[in-house]
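A single protein chain has been omitted; all remaining protein chains appear in their positions.
The block that comes next holds subunit A.
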Amino acid sequence: MSGLGSWVARRLLLGCVQTVAVVLLVFGLTEALPGDAAVALAGDQPDPARIAALREAMELDRPAHERFADWAAGLPRGDLGHSLASGRPVSSYLSGAFGPSLLLAALTVVPLVPLGVGLGVLAARFEDRWVDRLVSAVTLGVYAVPEFALGVLLVTVFALRLDWLPPTAVGYGTDLLGHPAALVLPVLVLLARPVCSLSRLVRAGMIDALASPYVAQARRYGIPDARVRYAHALPNAVAPAAQQLARTVDWLLCGVIVVEALFVIPGLGTVLMDAVAERDVPVVQGLAVVFGVVTVVLNLGADLVAHRFAPRTEVAA
């Protein structure tokens, strides 16, 4: 157990280093781009005197390393700094947008696991028979459709033609739970591709495991087929799927920009798009910190799950 403990500690330390590296990289790259928040705000009125005044007001005239040091000094206190565009605290940007993102991610993940694993197991059970062919064909087909196209299609059919569901969540703000009907289409769009990738991974893992020597051995011992399948093969198939699932959750939380834009859901992806367009460096950095932490924690969790299900699968520290 102490081995696992030190492994977790090492992973956490590495995660911190990775997050710091991401933040530094984001800052460096944003600084390297031509123009800045003052130029972006001046827009089509690039009066040099006004740009200079804006730069002074935003303290962009100070050296980059000083600004970064100031911002970093606030981090231990949980202070993510203030937006250049509005002067409001970055934390208020994140807290406002985190709710909708978290809700969408949760609503997507809950049906995702049973659906993805179930379809994968089903396909593997009937390997190369018509059920498998059907599941494989459909999942491959749906996987090939980009979210945007799928979203437009679903909105046109279910919202505009049939009038069953609202086309967007506009006007509901953060009170999305109060309007569950508005969440159906976004969740369907978000589910579509992860379900496909997850089920295909599970199917491949199952088939691999079922063909493995230890399953053959288990069968020779006369262990019932169902037990071999679900107690021995499935855990091995789930291990790689857990990592894929972590990536999916990460992707969901870090702002599914297309879905947020199409359905007008004010989540983290929208904040990111706006902040990048405005060159609002503190907000972008704040998001980088949040995304970095979320990614590190989720991957650690996934590795732990994989470790638990299939201890032999070595996980790189």
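To be clear about the criterion, a contact is a pair of C-beta atoms (placed from the backbone, for glycine too) under 8 Å apart; a residue touches a chain by one contact, two chains touch by 3 or more; residues count from 1.
Note that in this section contacts and distances are computed from a predicted model.
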item	value
UniProt protein name of the chain not shown, from "ABC transporter substrate-binding protein", "Heme exporter protein C", "SpoVR family protein" or "Multicomponent K+:H+ antiporter subunit D"	"ABC transporter substrate-binding protein"
Selected from A:L119, A:V155 or A:A306 as touching the chain missing from the view	A:V155
Selected residue (touches chain absent from view) among A:R88, A:R129, A:R227 or A:R308	A:R88
Touching residue (missing chain; options A:V20, A:V142, A:M273 or A:V297)	A:M273
Where the unshown chain meets subunit A, residue by residue	33-35, 39-51, 53-54, 56-57, 83, 85-86, 88, 92-93, 96-97, 146-148, 152, 155, 159-160, 163, 166-168, 170-171, 173-174, 193-194, 197, 200-201, 244, 247-248, 251, 257-258, 261-264, 266, 270-271, 273-275, 277-280, 283
